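The complex appears here without one of its protein chains, the remainder shown in place.
Read from first to last, the chains carry the letters A and B; within each, the first residue is number 1.
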Amino acid sequence: MHNRALPYLLTLPSLILAAVVIFWPVVDLIQIATHDVSRFGQLRDFSGLDNFAALVADPDFIKALLRTGVWTAAVVGGALLVSIPVAVILNTDFYGRSLARVIVMLPWAVSLTMTAIVWRWALNGESGMLNSALRGLGLADHNIQWLASAATAFPMQIMIGILVTVPFTTTIFLGGLSSIPDDLYEAAALEGAGPVQQFRRITFPLLKPFVNIAIVLNTIYVFNSFPIIWVMTQGGPANSTDILVTHLYKLAFRIGKLGEASAVSLVMLAILLVFTAIYIRLAMRGERA
Amino acid sequence: MIAPKLKRTIIAWGLLAPLVVVTLFPFAVMFLTAVKPAQEVLTPSWWPSEFRWRNFYDMWVQAGFGRALFNSLYVSVIATVGAIVISIPAAYAMSRFRFAGHGAFRQFLLVSQMISPIVLVLGLFRLLASFGLVESLNAVGGVYMAFNIAFTVWMLQSYFDTIPRDLEEASWMEGGSRWLTLRKVFLPLCVPAIAVTAIFTFINAWNEFVVALTMLRSQESYTLPIQVFSLVAGRYTVEWHYVMAATLVATVPVAILFVWLQRYLVRGLALGAVK
């Protein structure tokens, strides 16, 4: 092309916009994390890695770190397991397909915070509508105290996490599926391949790049997701459903340890960076990520 | 013998049933709580003794819903239009030019998605505050715009990549300038992709919570998620029927968008996302 500057000119506005939002706060975070900082963010002495050391020494942080791994893997994995078959079904031609698609997408239409509030309300032990539904249907004979302990609360939160991740994931897969030409299937059918074989030979390989995208983006979003756990349990009881974001929120805005909170967020950023780098290397080799 | 499509229909709905039930469950809870008379809200019975449609009207007035609805629309539109207008040139450049830093830019965009808004908000707020942009709906719209840039550029570029260059080249042959070709040939082909990307941005902005909460301070400028949240958060008593009514009504505009764009959504994404 003749004009060498043109592509840079065209990308510049978006680069600046994205950079302002990211670059500035991150610089800020690094400064806060490496300084002794007052309750209201005034920087005092440079403290090096003290804030990070304090984190490592905190058993709650380590537990939250591990739990974040479980949370992210379960929600991303679960959403994947649900979304692939759902997308395959929604890609076939049946009566009411448009309606089904809209229903599957519905959770996307509500802000996460409100979804979590509604679920918290529905999961209430005595006046929650889930318990009364289960009892009405004869599926439970006493009220289940869903949010009273992590043993029931955390799986519920994961379930809700999956539920709100499915619309986005399914939409991506639907896109992938509709780009697969029908004649591929017809040819396979002629060769006597059944539906399962068709899925394994045609659908899945062609869907793979979409799966990779979904995994990377969902991991980023779920890892950072705050409202579901915060609204329902605030990471409790006794920090037993805490993930890194909720831990960070408590550190920053409850207890007022802005330095440690900033350190947590840098650790989180590092984890995501490493994860995506490795994942893109391994899974997306040969593709343009 | 039943028709194959009917058979498929039964199987499809049968398989989808569990997901449909779980998906609709919270909406059923919202709806039924929203129409309950105030005294029945706390009893866990499913069916209200009478349908109080008035709750919607009362909520609208008491919660100042109209104002919040307008604010939400306002920031979402700013974010959507802005993000699209800024990312089209970038995506076009990424798709049609080879230039140094191409890959790095793309990766940078991905990295920009990696920081939780909760974390960003403190630094961002300090930045905006130093310019006196607090309490400005425009600034909130601008932040949403910036948050969504990465996604919109990615989506649009992926879609642009799928549009064959032959069409543009043919137009150049005929003496069309790059600009003319862009306008008359290229962009019309991109309308579905642009529509889909716009919807994504719109939904994200519509539902965004943390930034709005931090930046907006008066009831007059609250967006819907904040307005509804303020009915719940830390009040000594919560009027659940209003909360549920508000949540439900806030869902409607987006749900209508889904119905309308459902076909586009799938087709547009088909070509985007991956390439």
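To be clear about the criterion, a residue touches a chain if its C-beta (ideal position, glycine included) is under 8 Å from a C-beta of that chain, and two chains touch if they have at least 3 such contacts.
The rule is short, and it goes like this: contacts and distances are computed from a predicted model.
Considering only "Cytochrome c oxidase subunit 3", "Sugar ABC transporter substrate-binding protein", "Glutamyl-tRNA(Gln) amidotransferase subunit A" or "Protein-glutamate O-methyltransferase CheR", the record for the omitted chain gives "Sugar ABC transporter substrate-binding protein", by its UniProt protein name. Of the candidate positions A:47, A:127, A:178 or A:198, contact with the hidden chain is made by A:127.
Within the full complex, the residue among A:9, A:27 or A:66 touching the omitted chain is A:27. Looking at B:12, B:29, B:69 or B:121, the residue that reaches the missing chain in the full complex is B:121. Checked against the hidden chain, the listed residues A:146, A:173, A:210 or A:226 yield one contact partner: A:146.
In the full complex, subunit B makes contact with the omitted chain through residues 38-39, 42-43, 62, 121-122, 125-127, 129-136, 213-214, 217-219, 229-239. For subunit A, the residues in touch with the chain missing from this view are 16, 20, 23-24, 27, 38-42, 124-127, 143, 145-149, 153, 233-234, 236-239, 250, 252-256, 258.
Throughout what follows, only the chains that are shown with their structure count from here on.
The distance from the centre of subunit A to the centre of subunit B, each centre being the mean of the chain's C-alpha atoms, comes to 16 Å. For subunit B in complex with subunit A, the touching residues are 5-6, 8-9, 11-13, 15-16, 19-20, 22-27, 29-30, 32-33, 42-46, 86-87, 89-90, 92-94, 97, 99, 101, 105-124, 126-127, 143, 145-147, 149-150, 153, 203, 206-210, 224-225, 228-229, 232, 240, 243-244, 247, 250-251, 254-255, 258-259, 262-263, 265-275.
Listing the residues of subunit A that touch subunit B in their complex gives 1, 4, 6-8, 10-11, 13-15, 17-22, 24-29, 41, 82, 85-86, 89, 92-98, 100-115, 117-119, 121-122, 124, 126-133, 136, 159, 163, 166, 171-172, 174-179, 209-210, 213, 216-217, 220-221, 223-227, 245, 248-249, 252, 258, 265, 268-269, 272-273, 276, 288-289.
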